[in-house]
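Written below as C-alpha cells is the structure these notes are about.
Excluded from the complex is one protein chain; the other protein chains are retained at their positions.
Chain naming follows the written order as A, B and C, and within any one chain the residues start at number 1.
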Amino acid sequence: MLFSAENLSVEIDRPLRDPVSPVRGVSFSLDAGMTLALVGESGCGKSMTCLAIAGLLPKRGRISGGALKLDGQDLCALPENEAQALRRRHLSSVFQDATGGLNPVRSIGWQVAEAVRLRKGATRHEAQAEAVRLLGRVGLPDPERRAREYPHQFSGGMNQRAMIALAIAGNPRLLIADEATTALDVTLQAQILDLIADLRSSLGMGVIFVTHDLGLVAQTADRVAVMYAGRIAERADVADLFAAPRHPYAHGLLSSLPERQAQGGRLATIPGTVPPIDALPGGCAFAPRCPRVSDRCGQEMPELALGAACHHPLPPGRAAATIREREFS
Amino acid sequence: MSALDRPALPARRWVWLATLSRLPVMVSVAAGFMLLMLFVTVFAQVIQPYAFDHVDLMNRMTPPVPLAGATWAHPMGTDTLGRDLFSRLLVAAQTSMLLSILGTCLGAVMGIALGFLAAHKGGLWDEVIMALVDFQAAMPWFIIALAILAFMGNSMAVFIAIMGLYGWETYARITRGLVLSAREQGYALAVRGLGAKPRRVYLHHILPNIAGPLIVQLTINFPNTILFETSLSFLGLGIRPPMTSLGQMLGEGRDYLINAWWLAVIPGLVIFLTTLSMSVLGDWLRVKLDPSLET
Amino acid sequence: MTWILLKLLRALVTMGLVLTFVFFVLRLSGDPTLVLLPDDVDQATREFYRAKWGLDAPLWEQYTSYLRALLQGDFGISFRNNIDAFQVVWDRVPKTALLGGTAIAIALLIGMPLGVLAAVYRDSWLDRTVMSIAVFGFSMPNFFLGILLILIFSLKLRVLPSSGSGTWAHLIMPAATLGTGFAAQIARYTRSSMIDVLSKPYMRTARSKGAGLTRRVSQHALPNASVPVVTILGIKVGEMLGWAVVTETVFAWPGIGRLLTSAVASRDLAVVQCIMILLAFTMVAANMVVDLVYGWLDPRVRVGARAQA
Partner (left out) sequence: MTALLRAEDLRKSYQVGRGGLFRRARRFNAVDGVSLTLNRGETLGVVGESGCGKSTLSRLVLGLSPHDSGEITFDGAPLPDEGSDDWRHLRRRMQLVYQDAAGALDPRQSIGTQIAEPLKIHNLPPERAEQALADVGLPQAMAARHPHELSGGQLQRVVIARALTLEPELMVMDEPVSALDVSIQAQIVNLIQDLQQARGMAYLFVSHDLSIVHHVADRVAVMYLGQVVEEAPKAAFYTRALHPYSKALLAAVPVPDPATRGRAAPRIGDPPNPAAPPTGCRFHPRCPHATEQCRVEAPALRDFGGRRAACHRIEELSQ
C-alpha cells in the first residue's frame, strides 16, 4: 500500500471562539498507480483533508488525531522536519487556481527548476534542463522558450500544465489534485485529465483526486470516498458507487444529476442545506436532510461499515432507479 | 411600507452597545483624548483662566506645577511675557483643531466631489480631473504652501485655502476608484437593471457602501493636516502672533529650550498626543470598517 | 519602449505645469520691490528696479521670457546677494542630499526588515510591538522629535551638537529625526504588503515544493511585496522634502530647506523659484526612477501588457 489515512482529524483554531473540526475521523488508502477520488460539496472537508496530507494546513490548523502512512511510515508520528522531508520527496499537489498558484515575478522555468532542486538537490544547470524537459513532458509547445516566460504570458490551461510540471518534478509517488481542473473549460479539462492519467500510469504515481464533479469521478477514479460534513459517508469502488450507492447522501447526490434523470422531469433534490461545521447536529450530520432517518440517527454517530457510514444504508446492488422513485421526489 | 421593509433595529442597536463595551484600552484612551480636544475646541474661551494674550511682566517664565518655583496661579507656568501657558495652550489647541478640521473637511468635500464626478462622467472629465490629481501629487505642496504664505502675507483665508487643497487628491483618487469598482459590483449593476435612476444607485447603494473607506481616509488624513498646520506655524508662516496655534507656540518656545524647556515641550506633547490618538482611532476604525485593507 | 516614452512625456508635462504654477503663484503674490527696497525710496528708483528685474513687462511677456531663460539654464539673479540664483541653490544641494539619503537609508534598513518580521510573525508579540512603535513613530511631529533630541542629547547629556553640519556627529540627530517617521511608514506598508502577498496561492505552491521559511520569504514573497513599497517610496519623496525643510530649520542644517526658509523670509524670488523648480524636478525624477524600478521588479510591467491568451 502506498498511502493511507487512518482516522484523520483536523482542528482549526479561531480567535475568541471554540476551534472547529472540518475533518473528523477520515480513513482511506490507495496503492501506487491508482486514483482515489474525494468527492463532496463545498465545506465537506475534502480540501482540508488534502492540505493535512500535504502538510499545508493554515497557521491556525493542525492534525488533531489519526495517522497518515506513507509506505508504512506515519507522518504524524515523525518529528516535524523529517515528516516535511518525506513529503517534499514523495508527495506533491496541484490546486485549482493555477495562474494564482504561480509566482508572477518569477519565470515559469525558474519555478519548475526550483521544485527540481528542492526535491532532488540538482545543480542549477541540471535543474534548468530538467525543467525544460518537464515542461515539454506536460505538453507545452516550445518549452525552451516558454520556460523563460512569465505566468501572465500564459493562458489558464498553459499555467495548469506548468503547475503539473512543477508537481511531477522529482517523480513524486503521490499526487494530490485538488479541484485541479475546476477552473478550466470542458475541452481543456478533458485534455488535462488525460495528461494526469497518462503521467499516473507512466510514473506509477498514486493520485488523490479531489472534486465536486461526479462526472469527473466517474471518468477518472478507481476508488471513491464521498465526504459529508467532515466525515466519509461512503467509500466504494467507482463502478459500485455509480451502480448502487449505499449511503442516502451519495444516493441523493447522484440522483440530483441532470444526466441521471428522465428528460423533462424535475430533478431529484436533497432538501435543506449543508450544516455549517461549527453547528453540526448530534449523531449523523446528514440526519436532518435524510429520507431514511430514524430516531437512532439523531443520537448515535454511524461508523463506516461495509462502505457506508449509515444506520440505514440502501441495500447493495439494488437498482437505484426504483429507490429514487420512492424516496427522492 | 410592507412588513418586509422593517429592519431589525433593536438587534443592531445592541450590537453597537456591545462593541462599545469591548473597546480596546488604547482605543478608549485615544477616543477620550480626542473628546477632550473637541471639548477644548468648543469651550476654550470658557475654561481659560486668563486671556491668552494677557501679559504679566512680573511673572515671566514661571515653571509648570511639579517643578520648583511653580505657582497654582499658573499651573503650566508662563512664557517670556508672563502670559499664562495653560490659557495659551487652550486657545492654541482650539485654533489648530479648528483649522485642521476645516482643512480636512474642505479637502474631503472637494476630493470626494471631484472623485465622484470623474467616475460618473468618465471620458474627458475623468482625464482632466485625474491629470489634476497627478499634478497635485507631483507638487511639493508643503514647500509651495510655504512660498505662497510668505509672499501673500498673513491672510487667514489664504491659509485655510492652502489647508483645504492639502490632501484633496487622495480623496479624489480613492473615491473615484471606489465608485468605479462599486459600480461594477453586482449590486449596483443589478439595481440599475431593475430600472433605478443613477441617483438612486449612487445615493442608496454606492455611497453607503463606500462611506466606510472614506471615513477611514478621513481619520488617516486628519493627523497629517494637523502636522501640516503646526509645521507651517512652527516655521512662523502659518498662524502668526498675535494669534497662536500649537505649532506657533512650539516655534516660539524653541528659543528658550535651555531656560524653559516646557514652553516647547508642552505644546509639542499636545500635538503628538492628538496625532497619536487620531492614528490609533484610525487604525481601529480601519479594521472595523474596511476589512479589505487588512486581510 | 513606448511606456518609457509615455512616462517621460508625462513627466515633462508635469514639470511644465509646475513651472507655470510656480511662476504665477510667486508673481501674483506680491511686488518684490516693496519688500526688497527700503521704504523711503522714491517712485523713480522703484521703477528703475522694476525695469531692471523685468517686472514692468506684461505678465504674459514675463512668463515667456521666464520660460525662455529657464530653458537656457538661467534661473535669474538672487535679489539679495546679486549672484546667480542657481549657484546659490546648487551649493546647498550636497547637504540636503546627504541628509535625505541617510534618512531614506535609515527608513529602508529599519522599516523594511521590521515590516517583514511583523508580517511573517503576524499577531505575535513581535508584530504588536513593532506596530505600536510604528504608530508612535509616524504620529511624532518631526519638529517635536528634533527638539526632544536636542533637549536630551545636546542640552542634558551634552553628547551631540545641537546645530550645524560638518562631522558625522552633526548628522546623527537630523537624520534620525527625518528618518523615524519615514521608517515607521515603510514598516507599515511593508507589513500590509507582505501580509497580502503571504496569503497568495503561489506562497502555498512554494510551501508545497518544500521551500523553507527563509527561502519563501526572500525568494517568493519579498520580490512581490516590494513592488507596492517602492511605489509608496516614490510618492513619499515629496512629503519628505517638506519634512526636510522643518528638520533643517530645527538643526540649523545648512541645506536647501534652511536656504528656503531664509529666502522666503527675505522674499528672494529667484532663489525661492529655483528651489521649487529643483524640488519639483526631484519629485518627478523620483517618480521616474520608481517606474523604472517597478518595471525591473515586476515582469508584468516589463514585458508589457499582452492580453492573456
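Here is the rule we go by: a residue touches a chain if its C-beta (ideal position, glycine included) is under 8 Å from a C-beta of that chain, and two chains touch if they have at least 3 such contacts.
Nothing here was measured: the structure is a model prediction, and the numbers come from that model.
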{"item": "Chain not shown: contacting residue from B:29, B:161 or B:196", "value": "B:196"}
{"item": "Chain not shown: contacting residue from A:89, A:120 or A:260", "value": "A:260"}
{"item": "Residue in contact with the excluded chain [from A:190, A:203 or A:301]", "value": "A:190"}
{"item": "Options B:28, B:71 or B:185, residue touching the unrepresented chain", "value": "B:185"}
{"item": "Where the unshown chain meets chain B, residue by residue", "value": "1-8, 185-187, 189-198, 200, 205, 208-209"}
{"item": "Those residues of chain A which, in the complete complex, touch the missing chain", "value": "41-42, 155, 157-158, 185-191, 193-194, 212-219, 238-239, 242, 252-254, 256-261, 263, 266-270, 273-274"}
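Definition applied: only the chains that are shown with their structure count from here on.
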{"item": "Minimum number of chain-to-chain touching steps separating chain A from chain B", "value": "2"}
{"item": "Centroid comparison with chain C (C-alpha atoms), farthest chain", "value": "A"}
{"item": "Which of B-C and A-C has more C-beta pairs touching across its chains", "value": "B-C"}
{"item": "Gap in Å, rounded to a whole number, between the CA centres of chain C and chain A", "value": "53"}
{"item": "Chain A - residues contacting chain C, complex", "value": "54, 56, 84-85, 87-88, 92-93, 95, 97, 100-107, 111, 114-115, 118-119, 150, 152-156, 158, 163, 166"}
{"item": "Interface residues, chain C side, partner chain B - complex", "value": "10, 14, 17-18, 21-22, 25-26, 29-30, 135-136, 138-144, 147-148, 150-151, 155, 192, 195-196, 199, 235, 238-239, 241-243, 245-246, 249-250, 260-261, 264-265, 267, 272, 275-276, 279-280, 283-284, 287"}
{"item": "Chain A contact footprint on chain C (complex, rising order)", "value": "200-202, 204-211, 219-220, 223-224, 227, 297-300, 303, 306, 308-309"}
